[in-house]
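Left out: one protein chain. Kept in place: all the others.
Order of writing sets the chain letters: A and B. Residues in each chain are counted from 1.
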Amino acid sequence: MIALLTDFGTKDYFVAEMKAVIYSVNPKARIVDITHEIPPQDVYTGAFVLWRSYKWFPSGTIFVAVVDPGVGSARLPLLIRTRHYFFIGPDNGLLSLAAEEDAVERIYKITASLSHRSSTFHGRDVFAYAAALLSRGVAPNFLGEEIANFVRLERPSATIKDGLVYAKAIYIDRFGNIYTSITKDIIYKIAKINDELCIKFYDKEFRAKFLETYSAAPPGALVVLVNSEGFLEIAVNRGNASEELGLTAGADLVLYRC
Amino acid sequence: MIALLTDFGTKDYFVAEMKAVIYSVNPKARIVDITHEIPPQDVYTGAFVLWRSYKWFPSGTIFVAVVDPGVGSARLPLLIRTRHYFFIGPDNGLLSLAAEEDAVERIYKITASLSHRSSTFHGRDVFAYAAALLSRGVAPNFLGEEIANFVRLERPSATIKDGLVYAKAIYIDRFGNIYTSITKDIIYKIAKINDELCIKFYDKEFRAKFLETYSAAPPGALVVLVNSEGFLEIAVNRGNASEELGLTAGADLVLYRC
Partner (left out) sequence: MIALLTDFGTKDYFVAEMKAVIYSVNPKARIVDITHEIPPQDVYTGAFVLWRSYKWFPSGTIFVAVVDPGVGSARLPLLIRTRHYFFIGPDNGLLSLAAEEDAVERIYKITASLSHRSSTFHGRDVFAYAAALLSRGVAPNFLGEEIANFVRLERPSATIKDGLVYAKAIYIDRFGNIYTSITKDIIYKIAKINDELCIKFYDKEFRAKFLETYSAAPPGALVVLVNSEGFLEIAVNRGNASEELGLTAGADLVLYRC
């Protein structure tokens, strides 16, 4: 199984050509799309989405992730073997959150490529091709050379001081729900279900109840909950919190029990 | 075969995690996306799209539909066996138009779930998981308890009085074509091909010819036709009727032969 995550969108032929290369090399490959809607060249969001989703896939899955503003430059093409998976993509941190969590076993600089490799589309000419060969049983050391290290990003985090939690808005999902960098462990240190929370960002402040589900709040009301990924999330029941609050990814947050 | 319909969009990891759970349980599953672009939390549109598409799928297909504003509340998770298919999703009417048309045979409240079930993502933790087990041959009574009833929505309908058809705009497709709730049977009671039809909505009125194909009208002209789903549709040949008329889903319509 080969799972794809890119910022290529679906309106062009980029993803199709990656799949076509994979099927040409391995007609029996099973390909799953994670998403191709990572915002263009937003490596951090790509790393986050890969990190959240990888562990649900069957052991042995090959992940091909391409958010690659440095394509054609000196950045290395990577193949990482972890305890349960393989991760393939550019060495810009994109693979790091997922690969480190699963435990890195071997790191390779990919040297394999289609013979007519372009300077601008390694997703097809290097990464898809290497994944297809790997899925046919070609050993990693035939696809590249082992190296010692790779670029790592930091996981989202939050700190508590004097009862205030300092955090960030890290991700906005399709429903406008705002993921904060506050994990379950941290929020339960300062609050419990049904508490009223106060949240500041920029020069604004709002209150919301800490509940267990969206629908525990009245329709249209703000709610704060621990989401299915284990992060504290700011939402509006049947509404779009990001639009209503004007709060987007990257904003600094301060949160406390009101 | 497992067919998915959700309002999850494709930018996040929601759909990928559902597929990953399915493949983890049943590596041989065949998954088809109906759509993930149902407007957020729009149960009626989800029910409509499922109703129009289900019958084209092979007998035995398992449909997993998730448009679920009440996730985590008391609404039941459903598994319905119909004459030819299985339908899995929340008990909010989403499954009802399709399931009733195919003839309901058994209704179950799903009790199976992943062991670390979240309160906010039953698409993955309950519905995808149950579908995967079902696709491996686990019998429905191992996945839940039989119940007597489920939430049903009303089919789109229209009425005729004194030569006037009272109806609604029920769906706008990608091309801006406006589906009305007027079926083929009803329109042929008051009009025939090449008639001029008058249509009122809000305080506006327009005329359009009743034709058989888009291209029978001149480019840019309004046309009314019976579409491939059997509904009377308002369209603009090579244009976008919804935008040009300012007519969106939900609007009341009155239609008559001019």
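Throughout what follows, a residue touches a chain if its C-beta (ideal position, glycine included) is under 8 Å from a C-beta of that chain, and two chains touch if they have at least 3 such contacts.
Only a predicted model underlies this, so the values are computations on that prediction, with no experimental measurement involved.
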| item | value |
| --- | --- |
| Contact with the hidden chain (one of B:225, B:241 or B:255) | B:225 |
| Candidates B:35, B:73 or B:113 - the one touching the absent chain | B:35 |
| Positions on subunit A contacted by the hidden chain, ascending | 8-14, 16-17, 19-21, 23-24, 27, 40-41, 69-73, 118-121, 124-125 |
| Absent chain, residues of subunit B that touch it | 1, 3, 10, 30, 32-38, 49, 52-53, 56-58, 173-175, 212-216, 225, 227-228, 237-238, 240 |
